[in-house]
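So the structure is just underneath, and the comments pick up after that.
Complex shown without one protein chain; remaining protein chains in place.
Labels A, B, C, D and E are assigned to the chains in the order they are written; within every chain, residues are numbered from 1.
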Amino acid sequence: MQLHLSTWTEVETYLERSPGIIIPIGSTEQHGPTGLIGTDAICAEAIARGVGDATNALVTPTINVGMALHHTAFPGSMSLKPSTLIQLVKEYLTSLARAGFTRFFFINGHGGNMATLKAAFAETYAHLDELNIPNADRVQCRLANWFMCGSVYKLAKELYGNEEGSHATPSEVALTQYVYPESIKQAPLSEEVASGHPIYGAADFRRRYPDGRMGSNPALATPEHGKQFYELAVKELSNNYLEFLGSE
Amino acid sequence: MQLHLSTWTEVETYLERSPGIIIPIGSTEQHGPTGLIGTDAICAEAIARGVGDATNALVTPTINVGMALHHTAFPGSMSLKPSTLIQLVKEYLTSLARAGFTRFFFINGHGGNMATLKAAFAETYAHLDELNIPNADRVQCRLANWFMCGSVYKLAKELYGNEEGSHATPSEVALTQYVYPESIKQAPLSEEVASGHPIYGAADFRRRYPDGRMGSNPALATPEHGKQFYELAVKELSNNYLEFLGSE
Amino acid sequence: MQLHLSTWTEVETYLERSPGIIIPIGSTEQHGPTGLIGTDAICAEAIARGVGDATNALVTPTINVGMALHHTAFPGSMSLKPSTLIQLVKEYLTSLARAGFTRFFFINGHGGNMATLKAAFAETYAHLDELNIPNADRVQCRLANWFMCGSVYKLAKELYGNEEGSHATPSEVALTQYVYPESIKQAPLSEEVASGHPIYGAADFRRRYPDGRMGSNPALATPEHGKQFYELAVKELSNNYLEFLGSE
Amino acid sequence: MQLHLSTWTEVETYLERSPGIIIPIGSTEQHGPTGLIGTDAICAEAIARGVGDATNALVTPTINVGMALHHTAFPGSMSLKPSTLIQLVKEYLTSLARAGFTRFFFINGHGGNMATLKAAFAETYAHLDELNIPNADRVQCRLANWFMCGSVYKLAKELYGNEEGSHATPSEVALTQYVYPESIKQAPLSEEVASGHPIYGAADFRRRYPDGRMGSNPALATPEHGKQFYELAVKELSNNYLEFLGSE
Amino acid sequence: MQLHLSTWTEVETYLERSPGIIIPIGSTEQHGPTGLIGTDAICAEAIARGVGDATNALVTPTINVGMALHHTAFPGSMSLKPSTLIQLVKEYLTSLARAGFTRFFFINGHGGNMATLKAAFAETYAHLDELNIPNADRVQCRLANWFMCGSVYKLAKELYGNEEGSHATPSEVALTQYVYPESIKQAPLSEEVASGHPIYGAADFRRRYPDGRMGSNPALATPEHGKQFYELAVKELSNNYLEFLGSE
Partner (left out) sequence: MQLHLSTWTEVETYLERSPGIIIPIGSTEQHGPTGLIGTDAICAEAIARGVGDATNALVTPTINVGMALHHTAFPGSMSLKPSTLIQLVKEYLTSLARAGFTRFFFINGHGGNMATLKAAFAETYAHLDELNIPNADRVQCRLANWFMCGSVYKLAKELYGNEEGSHATPSEVALTQYVYPESIKQAPLSEEVASGHPIYGAADFRRRYPDGRMGSNPALATPEHGKQFYELAVKELSNNYLEFLGSE
């Protein structure tokens, strides 16, 4: 059940049976020579909708642009500053908490969002408390990174071993190939690929990772793999969501 | 050509032939008992992609949540504060201007975004100038509201007359029916519908417009109408975009 | 009745009979070779005081510096950023709403303020609601641009036709001549005057409009015209104000 | 020479002979049962214009609303938060410094502004440095409180002794009577007047100072006194301004 | 070598041989019935000074108050909001980067700071880049949590097993006992201690963890243990710091 395809009266009815809502968040950033700029948003959105269908939960529109400052030396990358993303999350949740939602399940497609999201959750709890919103002290946020699901990680290791890498990975590329088979890209990939450097600023990142990949070989990706990743992530995160909803 | 389905090297190539980019912006807000909460984002996104295809232009991911504070007394509505939306637009454009984009064409689906977007453009020009970005003084933003296209307006009047109203209108509902025929909603609509009141805060809005509609009869909408509106808007805005790109 | 010439006990008494207050807002920006930098503030202030006298309403001090970022490449222009002006308006109205005012009538002298003011109103409604101020949900703001009064527009067209232009117009210059006859300026004006360009950043504006005028011939202005404009605007806006006060 | 009565070309010419500008700042706040709400702005503006005339210096429009949070429990008082006033001052000076002004002489009418202004000066120096504005490191701000002029203080003590008090003082009331003789107010003043309490929040202030005066007897004020104060302040601050301009 | 015990000329000399600096960050928050409110700051500061001595590195004053919003329902806890802590870190590093420092090694004593610090690093890299500070693109930040050192973790497990818990742990309490033996506290500790709940807002935290401990038994702590933890952490983090300094 998608929020943008619902009416407000349907949401009103939904709130009678559930205080939970799923919020997909991705990023708009380079993913190497063959990865889509929207990879992280595409994955998060597809999986979130899958989880929503599997659990009969409402899913908000996707936060398409996240915290990707370190990718902004590559054209087409877009980013919010962490403090702006915190503010955005705070306002999203304030709108929803005023309506009665109290369980926010973020399905995230981008490692670079994690720290900022955790900070945003803390800031939001305090903010809602300041606003004297009823049930403010019952609001809970949960961060669910699809790429860190145990089942997903296991399959990626089986299929790709060390060539999974940590950015523009074959697993996420495969998932986008499954979702957008008409947008599978071909481009020469150097055999050597940088890996293991810590992440600092944007210019530094591009110096260290000149084609944008971090230790990955996305040429291994196939749409069929993508389907497998999708199904594993939906299954595992559906369980997580239901556990979250059912917890005290 | 959609940014999220492109690679960074494709964007690099694109920038050699064009400094222009299209940014769809909608809203996530109640649209009456039968209108989709995502109506404004759905319309803006669909038309933006149509314009992108027609003009061979790049289209960014959609800004799904806009300035809808006055709708937030209806469940499911989400909003940024104007000053946060200004900050978001400023950071989007800073990312893109650093990469070399200088012509930003916003295709907007929500009247409530207009003032904030204009304010954001002014603040962005000054900000880019402060950052000493090359070509900062060549950056131009254009606001294109699909629902204010002459051709769209004319058809809406022909089809619906006064029943077009000004929120949850049959024209925008029709467009969403065309895009999402599987999400056409049925619900009883009172014959009387409030209209003509100015817009102030959220509680006041809900008092004046109890079911969310502003003078409209969305029951008149059909997917076929939606197709007509879509095609008119794409055609008119494609011309506008090309004129914008070609201007000094 | 001017706030700055009143005592707090007079304001207390005033509030027993009226919740309305008039807020003049102008700008401090170049107005071509012969227009005063304070033109927009002078006009807004004079008319606001006239309306205050005619309707027995309280008038606040003038917001002298508004949103004029696009004029700042001309010396003497001053501007707030839109987000700062939003903050300022929010704090002005918070002070006044706490005291019991609920109807805010902005008499505006500068087109560049319009978008930011509308954004500020929306942000203020939500802010007052967050503060739990009594009657927060009854607060209403109205934007009244004197230069867009029907009667003013009609006279400007009659007197100046196309030479009215859209910045440093003879109508606004005339009004300042009426208010400050000792400050009528003479300077050579090129016969050719730029017009029709959209407004972007400050450097761009000065390139397109090298002497600051936008399609206008302020040499046509006379103090006598100014008196006429003044009287028309006061009359029309007084009616608007009373209608606003009397509305639900 | 007043900025709002000048043209941009006159300012351009002015800058060839002087980098200095005078900025009046007041407040909009209760001044006891007989003092005008605009007292601080009226005094600052009148004196600033006097100094401008005496020294041939440019004077900006007055900052009418300052930092008066502690007065906001009295109706009609308006205030900016300190951090907002800092931002406002920063943007005023950024506009002016870009045009070439480097010496900013604030003539202040309100003790409550002093701390915030000093903080704003420090923040502005650093901000201008960040913007890489030419001559940023030559920018200087000076705070001149008319009510702390030695000559003014001396006369107030002579005329009023301890009845001068520290808010809604006869000296400032006298000055407003001189400037606005048609707005001299009469109201009963209790013989007892609170004094000597430190200033904390707004509710606390009103509890301690129930009629708004702080130890003062404004009934002693006369327009003739006001003229004397005006002339002393203009003379002393004119000397200060010239010394400031002439300093390294 | 401690910054606060150095002169500016000593710092100037230091910068000729090293671009590195150590920044201790703790928190001021409840640590159960027997743990010191300053535990996290005390540990971070002591270890940072130890590392500074061992590596001849400069150590800044400690950031004593961090991100502890979830502890603020217990008296004595203090917190910054995440967005404020980001701003603080940004300004600290801007001051230091302007002087020539480029390697910032944060020794952190509080798990709740981690997300915000990572977000702050990202925001700082982008900010320094905007300021055009020389070497901005060479700035690197590293987060070193003493309690996550492998050697520390191993000893804690050996000494305390599951009774280490995750807040008000015997290991951190032991370290404070070593540093402040005169401040060892005694208080009855319930045998049952809550554990395993996720962390949300402050009121929720206190409901779930009524005495402030999270699964820990701080009664096991001794100053002798503290000495061991101190020495292990100093040794391991000294190696980490030198590796960081020596890296590309």
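By our rule, a contact is a pair of C-beta atoms (placed from the backbone, for glycine too) under 8 Å apart; a residue touches a chain by one contact, two chains touch by 3 or more.
Bear in mind that the values here come from a model prediction, so they are computed numbers and not experimental data.
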{"item": "Which residue of E:G76, E:G161 or E:P198 touches the chain not shown here", "value": "E:G76"}
{"item": "Given E:T28, E:T55, E:N108 or E:Q228, the one touching the chain that is not displayed", "value": "E:T28"}
{"item": "Interface with the undisplayed chain - residues on chain D", "value": "67, 69-70, 72, 81-83, 86-87, 112, 114-123, 125-126, 128-129, 136-142, 198, 200-204"}
{"item": "Touch list for chain E against the chain that is not drawn", "value": "2-12, 15, 28, 30-38, 41-42, 60-62, 64-65, 72, 74-81, 84, 87-88, 91-92, 95-96, 98-100, 180, 183, 185, 187, 212"}
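FYI, only the chains that are shown with their structure count from here on.
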{"item": "Far-end chain from chain A, centres as C-alpha averages", "value": "D"}
{"item": "Taking each chain's C-alpha mean as its centre, the one farthest from chain C", "value": "E"}
{"item": "Chain occupying the most central position, where position means C-alpha average", "value": "B"}
{"item": "Averaged-CA centre spacing for the pair chain D and chain C, given as whole angstrom", "value": "24"}
{"item": "Averaged-CA centre spacing for the pair chain C and chain A, given as whole angstrom", "value": "46"}
{"item": "Two or more partner chains touched - positions in chain A", "value": "72, 81, 87"}
